[in-house]
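Only one protein chain is missing; all other protein chains are in place.
Chain lettering (A and B) follows the sequence in which the chains are written, and residue indices restart at 1 in each chain.
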Amino acid sequence: MLTEYAFWFLTFVAIFSAMGMILSKNPVYSVLSLIVTFFAIAGHYFLLNAQFLAAVHIIVYAGAIMVLFLYVIMMLNLNKVDEEKRSIWSKAAAAASFGILLLVVSAAIGHGHAQSELQSVADTSAIGTTETLGLSLYKEFLIPFEISSVLFLAAMVGAVYLSKKEQYN
Amino acid sequence: MKELILISLLGIFVLALDVLQLRKLTLPAIVLGLLGLMACCALDWNRNEQPFLEYGGMLLFDNTSLAFTFVFSFLALLWFLITRDQFATDAKRSDLYALTLFSLCGAVIMASYSSLVTLFLGIEILSIPLYVLAASDKRSVRSNEAGFKYFFLGSLASAILLFGIALVYGATGSFDLATIAAAGQSNSSLISIGCLMMLAGFAFKISAAPFHMWAPDVYQGSPTVYTAFMSTVVKGAAFAGMFKLFAIAFNDFTESHRSVFVAMIVLTLLWANVVGMRQTNIKRLLAYSGISHAGFMLAFVMLGASSDPKWLIYYVLTYSIASMIAFVIVNYVESYHLGMEDQDGFKGLVKKNPTLAIAMTLSLLSMAGLPPLSGFMGKYIIIGQCMRADLIGLTIIMILTSVVAMFYYLRIIMLMFTPLENAGRIIPEKGQMWIIGIGSVLIIALFFGASIFEIIQW
Partner (left out) sequence: MPIEILLFKLLLCGIIFVVSLGVAAYATWGERKFAAVLQDRVGPSRAGPFGLLQPIADGVKMFMKEEMLPNKSNKFLFILGPSLFMLTACMVSTVIPWGGDLTLGGVTYNLQITDINIGILYMFGVVSLGIYGIMIGGWASNNKYSLLGALRASSQMISYEIAMGLSIIALVMMTGTLSLREIVEQQNAGVSYVVYQPLGFLIFLICAFAETNRAPFDLAECETELVGGYHTEYSSMKLGLFLFAEYINMFISSAVMVSLYFGGYNFPFQTEIAEALGLSANGLTIIQTLIFFGKIVGFILFFMWVRWTLPRFRYDQLMSLGWKVLLPLALVNIFITGIVMWALGLIGNN
């Protein structure tokens, strides 16, 4: 019962802060709303017994990535409305296409649910603990884990390359 | 598996050579490594390596993957050799080489994944170095623009692909391709939506309409050497991944949603060739040509289980060689015309450098699909297969758009052979002109390449 209330509360917070992130004119407010969204999602992870994911979600997204976002915004001093005005048509087209996507996905999920094809996992208590996650990460998902190291190395080399000072000669 | 390990280690080794101040050894090391990679593929041939089940069976190197890996490493080898001069004086070439190799690593994963997790990682490893490479000419505004455009749209496409993966996982509870294939895709709306979103994500990567908008801008803005890489290895890798996903694992979906594929192909072919006619910038023109070829290759995916992957590999190889040679020649010509990549730079090329003009003509005609060249064979095969699948309308559109495409290829050829009043500077012959020569020979020789499959008994 309490869990259900918590779920609805977190969902409410997540959706509204996500909307706040998109709708606010001030980029700093956008970032702050996004952080609130991350917290709400971390709360959802907690409800799913995935404490490790919740904590890592906060540390990585709210604690590191969004700080870098804030950096950029603060350094560029993007105060209020600096963004380009877009034509009403492009806005309408974007809204329409993503609206259709939302409709289709929600219809599919509703339809799928009616067919009860979403198997519910019987025991969720041990899924998200650090031990289970670690074991599945280093056994079942060892290859993707190692492969992602290549991804990070590539991203790191790329970032260093792009930020290195160009020698003008 | 050892192919993947080899290629990742090669990338790291190149970085290590840079740290050890041994930059002279970089290119020989890469060439050796890629040759080794090709040798590995040849050795593993027909061995039917099983997925590593103790590690969840995330990768599978069957004959198709090996053939794709072989083709990608061959193309990469060609690319490294052909662009050697470009990097000879670049102090930071190790970084760029390493990024290219990492991208190739992504291509190998795209050819060999057998789980949606590795698919996503592969597509990211393939793309992220490219975002950097597209923007690697830091002083050029266009290159920056290309990098940004590619990055933003590419991230969006990845996000949509990931959303699709999530929906499929939600419906089936598994990332494993075999499990999902066994579950069937036509009876669940959730899987269908997931597949459609994955299709959209892939359509972006292969630049098929209506997700192709980025391609001309990015191809034009990026340094031409990387455009050559993008339009060959990367596009081929995206198709390798797509074929595995839609023609093999999601065959159900592909069969039941054939109309979606047909619509995409028709739209791609019409759009690319009609808009391509009006381009005067040669890189944009080649970009549109690449889009139209994506339409043809998409037909292989559409035919699903009834088409054999070897023909897709053949098409990728022939198109890639022609495209790479065309882009490399554009790179030569523009470097001698102070960055002018407009088609005017090609005026009277036959006087300035006949080798380049002939090689360019060969590759353009191959892309147009003229008979004694390998490009014809690819188009012939796919059109024949579409005929057999009773897709008459599609076949007619394919033939008609090929004829339309012939116009703009011929326009460039005409320009090259137009006599010029004052011939301007002669473009000197360079050491690696022989590679272009070999490439051109390959364009012709591969016309008979279909018999290769007989020789290796595939």
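Convention: contacts are C-beta pairs under 8 Å (C-beta built on N, C-alpha and C of every residue); 3 or more make two chains touch, one makes a residue touch a chain.
A quick note: this is a predicted structure, and the numbers were derived from the prediction, not measured.
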Give me the visible chains that the unshown chain touches, in label order. A
Touch criterion as defined above, residue of A:L23, A:V67, A:A107 or A:L137 at the omitted chain: A:V67
If I consider the whole complex, including the chain that's not displayed, which of A:S106, A:T130 or A:S149 touches that chain? A:T130
Please pick, from A:M19, A:I59, A:L137 or A:V160, the residue that touches the omitted chain in the full complex. A:I59
Missing-chain contacts mapped onto chain A: 28, 32, 35, 51-52, 55-56, 58-59, 62-64, 67, 70-71, 74-75, 129-130
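The rule we apply is simple: only the chains that are shown with their structure count from here on.
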If you average the CA atoms of chain A and of chain B, how far apart do the two points sit, in angstrom? 31
How about chain A: which of its residues touch chain B in the complex? 104-105, 107-109, 111-112, 115, 117-119, 139-144, 147-148, 150-151, 153-155, 157-162, 164, 166-167
Which bits of chain B are touching chain A when the two form their complex? 4, 8, 11-12, 15, 52, 54-56, 58-59, 91-92, 95-96, 98-99, 102-103, 105, 109, 115, 117-118, 121-122, 124-125, 128-129, 131-132, 135-136, 138-139, 167, 170-171, 173, 188-190, 192-193
